[in-house]
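I have placed the structure first, in the form of structure tokens, so that the comments after it can refer back to it.
With one protein chain removed, the remaining protein chains of the complex are shown where they sit.
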Amino acid sequence: MKLSARNQLAGTVVSVKRGAVMAEVVVRLEGGQEIVSAITVGSVEALGIKEGGKVYVVVKSTEVMIGVD
Amino acid sequence: MKLSARNQLAGTVVSVKRGAVMAEVVVRLEGGQEIVSAITVGSVEALGIKEGGKVYVVVKSTEVMIGVD
Amino acid sequence: MKLSARNQLAGTVVSVKRGAVMAEVVVRLEGGQEIVSAITVGSVEALGIKEGGKVYVVVKSTEVMIGVD
Amino acid sequence: MKLSARNQLAGTVVSVKRGAVMAEVVVRLEGGQEIVSAITVGSVEALGIKEGGKVYVVVKSTEVMIGVD
Amino acid sequence: MKLSARNQLAGTVVSVKRGAVMAEVVVRLEGGQEIVSAITVGSVEALGIKEGGKVYVVVKSTEVMIGVD
Partner (left out) sequence: MKLSARNQLAGTVVSVKRGAVMAEVVVRLEGGQEIVSAITVGSVEALGIKEGGKVYVVVKSTEVMIGVD
């Protein structure tokens, strides 16, 4: 499936922390930056997300803010 | 102001397209990837966002999805 | 790509209205209900979304609210 | 209260899983599809959401993505 | 309908700016602060939102960030 969300960056899972409902997944992008994602534990299990796995972080454009120093 | 949104990536504005209410800002990250942001025209003006400007893209963790091939 | 967003419902595009930056896409689900999506015009073009096309509406769980009468 | 969020689909609560802060509510729509919602435990309690209850799932249009095979 | 979104603040519409797809609604809260909302023009019309109207601004908890000086 191709998705309308236009921001899709390749990376590697650094860590997965699970709570009862939500999980925190940290992904290192190819450029070296780290991205934190909060998704349901159900999604972590459905996709088999685990440390070292190759993934994409995906963000809808309307969710991206801009900051200026 | 320091922000709870944990994903803050430095980049340079590549383009700004303005509609009546919303604007689309494309930012090239330091790693070379491009990110698309949809914010209000009012924010573009308040922050003085323009081509070539140094900015950060900022995303709340709960807005980040994970994809797997 | 398989996506962590757990809500993916099949439907048919009923209409596409384009602004300068944002587009409104109305999708009729197989159950007959209509869903409205606001995405960028860039995404409409990248995916070739048009009336009558078969698509999925996709929503991250953290974006779904519950209402009670 | 009538709400600007244009996507409101009727359904029945299939399950409620509670964590310390967040809860996962699964709703079966009238068309048979299941929708997963992640809301706070405080909201589950305030609305009295429980298995078998009649509810609506509500989503703001800007949160709806489109996917294409 | 009672909604799981726990943040509901009363106010008065100060202005409505319409684009082709999106509209920007500014609401003055009872405490005097102004809030900007970007919703579809379709919602503005469906709810009859106009200057001087009494409304609520509604935000899901997972969309609220915290900033610290």
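By written order: A, B, C, D and E. Residues from 1 in each chain.
Rule of thumb we're sticking to: a contact is a pair of C-beta atoms (placed from the backbone, for glycine too) under 8 Å apart; a residue touches a chain by one contact, two chains touch by 3 or more.
What you see is a predicted model; the values in this text were computed from it and never measured.
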- Touch list for the missing chain, restricted to displayed chains, reads A, B, D, E
- At which residues does chain D meet the chain that is not included here? 1-5, 19-22, 40, 42, 60, 62
- Note that chain E touches the chain not displayed via residues 3, 5-9, 24-25, 27, 29-33, 35-39, 43, 47-49, 53-69
- Even though one chain is not shown, chain A touches it at residues 17-24, 36, 38, 62-63, 65-69
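We adopt the following convention: only the chains that are shown with their structure count from here on.
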- Message: Quick check for you: after a Cα superposition of chain B on chain E, what is the rotation angle, between 0 and 180°, in steps of 5?
- Response: 120
- How would you label the chain B and chain C contact, same or different, if same means the shared numbers make up over half of all numbers there? different
- Between A-D and A-B, the pair with more C-beta contacts: A-B
- Query: Taking each chain's centre as the mean of its CA atoms, how far is chain C from chain E in angstrom?
  - Reply: 22
- Message: How many angstrom lie between the centres of chain D and chain E, each centre taken as the mean Cα position?
- Response: 21
- Query: Counting only residues that touch at least 2 other chains, which ones in chain E make the list?
  - Reply: 1-5, 19-22, 38, 40, 42, 60, 62
- Query: If each chain is a node and each touching pair an edge, is that a line, ring, star, complete or other?
  - Reply: other
- Item | Pairwise chain contacts under the document criterion | A-B, A-C, A-D, B-C, B-E, C-D, C-E, D-E
